[in-house]
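Partial view: only certain chains, each at its native spot in the assembly.
Chain lettering (A, B and C) follows the sequence in which the chains are written, and residue indices restart at 1 in each chain.
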Amino acid sequence: VGFSGADLANLVNEAAILAARRGKTTITADEFGESIDRVIAGPQRKSRIISPREKEITAFHEAGHALVGHLLPDADPVTKISIVSRGQMGGYTRFAPEEERTLATKKQLIAQLAVALGGRSAEEVQFSQITTGASNDLEQATSIARAMVTQLGMSEKLGPRTFGKREEMVFLGREFAEQKDYSNEVAEQIDDEIHSLIDEAHSVARRLLAANKAKLTQIARYLMEYESVEEQALEQLLSSPTPDIPLPVPAD
Amino acid sequence: VGFSGADLANLVNEAAILAARRGKTTITADEFGESIDRVIAGPQRKSRIISPREKEITAFHEAGHALVGHLLPDADPVTKISIVSRGQMGGYTRFAPEEERTLATKKQLIAQLAVALGGRSAEEVQFSQITTGASNDLEQATSIARAMVTQLGMSEKLGPRTFGKREEMVFLGREFAEQKDYSNEVAEQIDDEIHSLIDEAHSVARRLLAANKAKLTQIARYLMEYESVEEQALEQLLSSPTPDIPLPVPAD
Amino acid sequence: VGFSGADLANLVNEAAILAARRGKTTITADEFGESIDRVIAGPQRKSRIISPREKEITAFHEAGHALVGHLLPDADPVTKISIVSRGQMGGYTRFAPEEERTLATKKQLIAQLAVALGGRSAEEVQFSQITTGASNDLEQATSIARAMVTQLGMSEKLGPRTFGKREEMVFLGREFAEQKDYSNEVAEQIDDEIHSLIDEAHSVARRLLAANKAKLTQIARYLMEYESVEEQALEQLLSSPTPDIPLPVPAD
């Protein structure tokens, strides 16, 4: 979330290439928008045919991320939702921090957890069934919760210290292993704290979506119709009173 | 299950080579069918002599996979059964998803578990004896169940998070190790959940096959006679009322 | 057990070399028999002098393997016994599966366990003393029992799944490690199941040999006299009523 200087340079480069391909001599907002999407989620896969059922699931999944993000005051504002598949992802929701931020509060991280679990929660609320589509979300949520407990001192029980020593293997050019420098009892406490954080965030996401199911459905239907939404349309979609529309029949 | 673009390119290539070997100037359905089998199970081993007893066991084993797949609504439809040995495998059953699918629901994964254990279950139901022939099936079932619990957040007890950090060793060009980033207590819970999933699926497969033993025998006898079956013949075989045929004497 | 195509090619090659050394222009059954022995147990070590005591222990040890194999219906038939030392081995017993087999039943594996422990059991029954000579047998038995429990799903308690993930280290060109992907509690259950399988097989082998001690002695004495036995002589030796011969005095 947020772009580094290197990311921005990359974006400009991508946009310039796109403009050149399109025979343009200047880069327009179109190329920038497209290149932002590419950097986050990989190039569009136009050729892939998605079944109506998967489209519906994806629409509710992304609507779940976006709606939880919109409803939680400590979450970053939603700037785009798309169910056009890119790279490995069936869809994505983009968030923009209001200011260039280098610090995050504990409340903001807890909100990020709920947003990450918003897609899975939407599947539960809408279909009473879950899919394999949330695995990246789960990995991200676990990684945030683990960092809160083991690197950021945000567990009252475990206190303001760090756990585990990260090792980089120089000859591999990347992180290789995290050395367990604590007892199995502390490992259990860490597991319990991560479980609590995930559990609470999951519960928040489900409650928010269940209480706003009509809005969730509205966003998902919009996505099934238009595939992506951003800026004013998004603003209006999230904030408008839920219209009196017939709900789609659950897919499962 | 399902073919990627690269798989398809590979298939076409294989089929073209087969056609060329046979002196044909166009690729026909024969070459495509053969190359699909090759990609899934390796080239036919014509030279290998199989004993009647092993042939019978293999026939019941594959009939078990196919019948469980046919009977479970959440499993993919069966498209071919063969007991012609290819590569390391004594036989195989091919499934085709109805649509190009990138998401699988929890129910579909549970059905896959039962299908994977259908071969072993058929051995139990028919011969009251088990063989070494199911080891790949067991590995596949374990791998699915483990992923459900540790990567896909499909265990209610363990919650929507991931467990273990996969490491790739760059200089080996492949995955090397999965780092255990949890306590022994969580490892126990993971073991229990995998055990439950496998146990339940095994039980489903056995009950289905015991309740449909006449059909199981009919399919196995067909395979012992014709070695493979697909398309309409398969459709008819699976759906027809069980004929009043004398059952073969159990081999053991 | 059983020979792959590569093994057969190797055998023919070995036999041709032997024939050439002996100035023959055709390969006879002699050369084939010799080359089969070489592939299984390495070239004869004529020079090594074996003490009468070790010869006696080896004779009973091999007679134990052979007799347990002969008495268990699920074991492969015995085709040769030899106490001529080859390579590292003091002697060996050769088994031939009746048909080219790629599947083994649980009963056959259990019989293999008893046969593997037949040598050690013969030492116990005859000498009430054990030696270091059984270490390869114990390793083989452990390896079979472990595979039954962890790879072949043959433990009712642990169920139809696999345990442990085998890793190959590409740069070593061989298997390096088996990753423990389960809790210590499952490790205990695996240990218990392996223990039960080994214990039961050991008990079977000892009971069979104690109940057939006269036959065991007859085979051992034959081996001490003639050093090896195969085909009809072996058939007759195993099946004949035990002659009324004076037993040798126990060595220990």
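Just so we're on the same page, contacts are C-beta pairs under 8 Å (C-beta built on N, C-alpha and C of every residue); 3 or more make two chains touch, one makes a residue touch a chain.
Because the structure is predicted, anything quoted here is derived from the model rather than measured.
Each chain in view is the same protein; 3 are placed here, and the whole complex, as held in this structure file, contains 6 copies.
Operating definition for what follows: only the chains that are shown with their structure count from here on.
Because chain A and chain B share one sequence, their contact can be compared position by position; here under half of the interface residue numbers appear on both sides.
With chains reduced to the mean position of their C-alpha atoms, the one farthest from chain C is A.
With angles rounded to a multiple of 5, the C-alpha fit of chain B against chain C returns 60 degrees of rotation.
With centres computed from CA atoms alone, B is the chain lying nearest the middle of all the protein shown. Inter-chain centre distance (chain A to chain B, centres taken as mean C-alpha positions): 34 Å. In chain B, the positions touching at least two other chains are 171, 184. Listing the residues of chain B that touch chain C in their complex gives 48-51, 53-54, 57-58, 85, 90, 117, 120, 129-135, 138-139, 141-142, 145-146, 171-174, 176-178, 184, 187-188, 190-191, 194-195, 198-199, 202, 252. For chain C in complex with chain B, the residues that touch the partner chain are 99-107, 109, 151-154, 159-163, 165, 167, 169-171, 179, 181-186.
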